[in-house]
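Complex shown without one protein chain; remaining protein chains in place.
Note that the chains take the letters A and B in the order they are written out, and that residue 1 is the start of every chain.
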Amino acid sequence: MTTELLYALVGVGLFSLGLYALFVRANLLRKILAVNVMSSGVFLVLVALARRTGAVAPDPVPHAMVITGIVVAVSATAFALMLMLRIVQETGRAELPDTWSE
Amino acid sequence: MEVVITTFPWEVVLILAPLFGALSCFLWPKSARYLALSTVFVSVLSVVALAIRLITTGSYRHAIGGWRAPLGIELLADGLSLLMLGVTAVVGLAITVYSTGYFPNRQLLRFWPLWLLLLAALNALFLSGDLFNLYVALELTGLAAVALTALSGGRAALISAMRYLFATLLGSMSYLLGVVLIYHSFGSLDIMILAQRVVQSPVVWSAMGLMSAGLALKTALFPLHFWLPPAHASAPAPVSAALSALVVKASFYVLLRLWLEVFPPGQTAMLGELFGALGVAAIFWGGLQALRAGQLKLLIAYSTVMQVGYFFLAFPLAMAAAWCGVLYLLLSHALAKAAMFLAAGNIIYFSGHDRIVDFDRIANQLPMTLAAFALAGVSIMGLPPSGGFVAKWLMVEASLKSGQWWWAFALIIGSLAAAAYVFKVVGHAFTQTTVRGQTNAVPALMEWTALALALTSILLGLVASWPLAWLEIGGMFSCESAR
Partner (left out) sequence: MVCCRQTATRLASGTSRRGQRCEPDNQRCDATRDQDVDAQNLTQWIFDTLTGLGLLCLAWMALASSQLIKAIVLFVAFGLLMALTWVRLDAVDIALAEVAIGAGLTGALLLAALAKLTAVQTATSKAAHRSPKDRAARKLYRMPAALLLLVAAGLAYSVLSLPLNSRGLSIEVGANLDASGVGNPVTAVLLNFRGYDTLLEIFVLFLALLGVWSLGSLPPHRIEPAGPVLNTLVVVLAPLLILLAAYFLWAGAHGPGGAFQAGATLGAAGVLLQLAGWKPGPGFARLPWKLILLAGPALFILFALFTLVTGQHLLEYAPERAGILILLLETGATFSIGLTLAALFFGERPDDAEGR
């Protein structure tokens, strides 16, 4: 197993951990953390596998994709945090009420 | 003049104009409504010019930056993207005009930049030929949609917006992981190049699963629909119209492109059957919940859940007639559902609420609105002459031709359920209530836009041959048998 595959598997692990936490944790701030961990996992898979070019420099296109992805993630996080604060202001709790009965 | 129209890259105008409009609405909020209206007019004219260009010279691709794929990003202009752009422009125009009357001033100022960014994102999505570019466009669309949902600021709107945000982020992340796997297997992000390179392999299985799951979540296919009814019901009416009519179609469009171009044909059969089964479940569940809904916007939202089930019936059928049918359904549903939500908006503006049993002789007070709702209902039910009828006819035909008659059964049951809930609403519109509330006069502009959209969806049933012919530009499939 090469370095690249090792880190790619770590990325898959992070994605799965984040996915699990997103479903299981009820607090909105924790859900936001989970989404960030998931995206870090995806980026890790992307960049780790980009290094399979051999002795030369790694493939730069995945690097550009990840930089774009990081900016998109921080934008979504900032918006999600403000939305969470407004929900706490309206309902007093940082959680989504269950709507399974709808 | 002819030369200008046939050589100018109109698709670029469609993306840049709303972006430019959003910036100017942000800089000069006092004149925002005029800036927004002019932007939308420019979009409509560009779609017409693009249509002329495509019809005369055929489909083409625009290499951004002068770099051809796989190094650069290419924009795809063919029949499928033209139709999606067209319906976005028409519904966008109607919603823009409607919104000038609907929102109180303070909300309106915040509405315009968000709305124009949503239009830009949709246009960019429908034109993109690159998988990662589609991811960025999907994120832009999702964030704009969530921000618009939360605009009314009430408790229900904020909570449903948050749920919608998580659903859309999860969907995008899943899609992106699929893109990562495909890129590292085949070395390109371009759809057309991948169409030639992709072969069956375990990686493609995973990528297909991830991308389909993510996009199905964003399109609210049962059982991943949980976020849609509260979001579409608690958003302001013009926003609900945009969400049900356009945003839900965007992720379905991406799934359709991937299915037709990228996913290897031999591997898609099982997934198609799964989609069909979930579609049938969506039809039953959506119809049931719509019948039980007490509020008009919630009823219309569940109707969307049901219609999304129809869309996914095309996947197990996988033949030209089915694709043509489902695309026609996308168009007519967009127009009809937007008209329904705008009509609901009129009722809410008028009486301050949308509880169906408490409608107070709406038929007398808002006849045009009721007519709009009823006409839109005709298309949703699939009665002739309407776009919905043509679409359902095509799909039933495909289902019978391929011997899988059970899909036709689901389609017909769905139509019956749709008839039931449309008649429920129309019936209550003639009744009186004991509790009278305050009423506001609805601006004529709002009533006219709702009616105009509903008439367009009926019109689609009368001139079916043209849109079906335009779908064929680019040679993805032929709708010959349908015409």
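Throughout what follows, contacts are C-beta pairs under 8 Å (C-beta built on N, C-alpha and C of every residue); 3 or more make two chains touch, one makes a residue touch a chain.
No experiment lies behind these values; they were computed from the predicted model shown.
Note that the absent chain touches A, B when the full complex is taken as a whole. Within the complete assembly, B:G187 is the residue of B:G58, B:G187, B:G437 or B:G475 that touches the hidden chain. Where chain B meets the missing chain, the touching residues are 9, 12-13, 16, 19-20, 22-23, 26-27, 62-67, 70-73, 75, 110, 113-114, 117, 120-121, 124, 132-133, 136-137, 139-140, 143-144, 146-147, 150-151, 153, 177, 181, 183-185, 187-188, 201-203, 205-207, 209.
Mapped onto chain A, the interface with the missing chain covers residues 2-10, 12-21, 23-27, 29-30, 32-34, 36-37, 40, 43-45, 47-54, 56-68, 70-79, 81-86, 88-94, 97-98, 100-101.
Definition applied: only the chains that are shown with their structure count from here on.
Centre-to-centre separation of chain A and chain B, using mean CA positions: 27 Å.
Per the touch definition, chain B reaches chain A in the complex via residues 132, 136, 139, 143, 146-147, 150, 153-155, 158-159, 161-163, 165-166, 169-170, 173, 176-177, 180, 183-184, 189, 226, 229-230, 289.
Remark: chain A residues 15, 19, 22, 28, 31, 35, 38-39, 42, 45-46, 49-50, 52, 61-62, 65, 68-69, 72, 75-76, 79-80, 83-84, 86-87, 90-91, 96-97, 99-100, 102 touch chain B in the complex.
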